[in-house]
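Note that one protein chain is taken out, while the other chains of the complex remain in position.
And then subunit A:
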Amino acid sequence: MGQFIQQLINGLTLGAVYGLIALGYTMVYGIIGMINFAHGDIYMVSAIISVTALTLMSALGISAVPLVLALVLIIAIAFTSVYGWAVERTAYRPLRNASRLAPLISAIGMSIFLQNMVQVTQGARVKPVPTLMPGGIELFTHAGFSVHLAYTQIMICVVTVVLMVAFTGLITRTSFGRQQRACEQDRTMASLLGIDVDKTISYTFMLGAALAAVAGVMVTVYYGVVDFSIGFVAGIKAFTAAVLGGVGSLPGAMLGGVLIGLIESYWSAYLSPEYKDVATFVILILVLMFRPSGLLGRPEVEKV
């Protein structure tokens, strides 16, 4: 029982992070119909930036935790959005009218480029970060197993929920959200009504990168270790989350993220931690085979 609750907490925390990354996949897929395989590396870049920012803060002697966290978030979001913008501008926009395969290959190239760039400039060693928010709450003890809720876990869940609410508001109620959805449904028509489609796509990439940036900061604070290769696996898991929820569906991405997080932590606890990645990818394969449109996605209807 204690174990079960503990894994629920761990799984939800992990799932929140996957969900934040998955949103970026799903938004970009929605608007230009491509899987941005460099998105996981955008998240990695954000984690590295937050390590730098955290180190900078401690060098400057800023130690109030909420202030440090807010500053790191702002710095990471700012820089990572610029990365998101630059990736779209250089690797995808020139291929806007090319065959579907071209931007996909370009995305994989971009992913390799980002990983190597960080490896070369930051070194390949794992970067440790001092614990920012130690401790937590001991919820209860059951049959000798104490269930623990860390402050970082509370923070991750709260930040994710707040972001989801703000993000849903942005997409459903503001004029940017309407433009974004219009471009998703019919890019040509949107431009004929005066919407700057290129700009909307740029903003979408920046928004997706900003969400990945938050995930990067959270993970850095949560695990305390970061290196240049974390983007790959996290990216593929978030992609699995997006596919599971239904690529193109925003609530689907969040639901998929939480499900993947839960599956991973229960699998690690009850079956085998070594094979947790296998569990995730088996789900990816099963979903693609039996329900390619995902849990909340609509089956794609061929336009005629």
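Convention: contacts are C-beta pairs under 8 Å (C-beta built on N, C-alpha and C of every residue); 3 or more make two chains touch, one makes a residue touch a chain; residues count from 1.
One rule holds for everything that comes next: contacts and distances are computed from a predicted model.
This figure omits one chain of the complex; the name its UniProt record holds, of "ABC transporter ATP-binding protein", "Multisubunit sodium/proton antiporter, MrpE subunit", "Glycosyltransferase family 4 protein" or "NUDIX hydrolase", is "ABC transporter ATP-binding protein".
Remark: the omitted chain is touched by one listed residue; of A:Ala166, A:Leu271 or A:Leu286 this is A:Ala166. Set against the missing chain, the residues A:Ile74, A:Met189, A:Leu271 or A:Leu286 yield one that touches it, A:Met189. In the complete assembly, the contact with the undisplayed chain comes from A:Gly177, out of A:Gly33, A:Gly136 or A:Gly177. Contact residues of subunit A toward the unshown chain are 166, 169-170, 173-179, 181-182, 185-186, 188-197.
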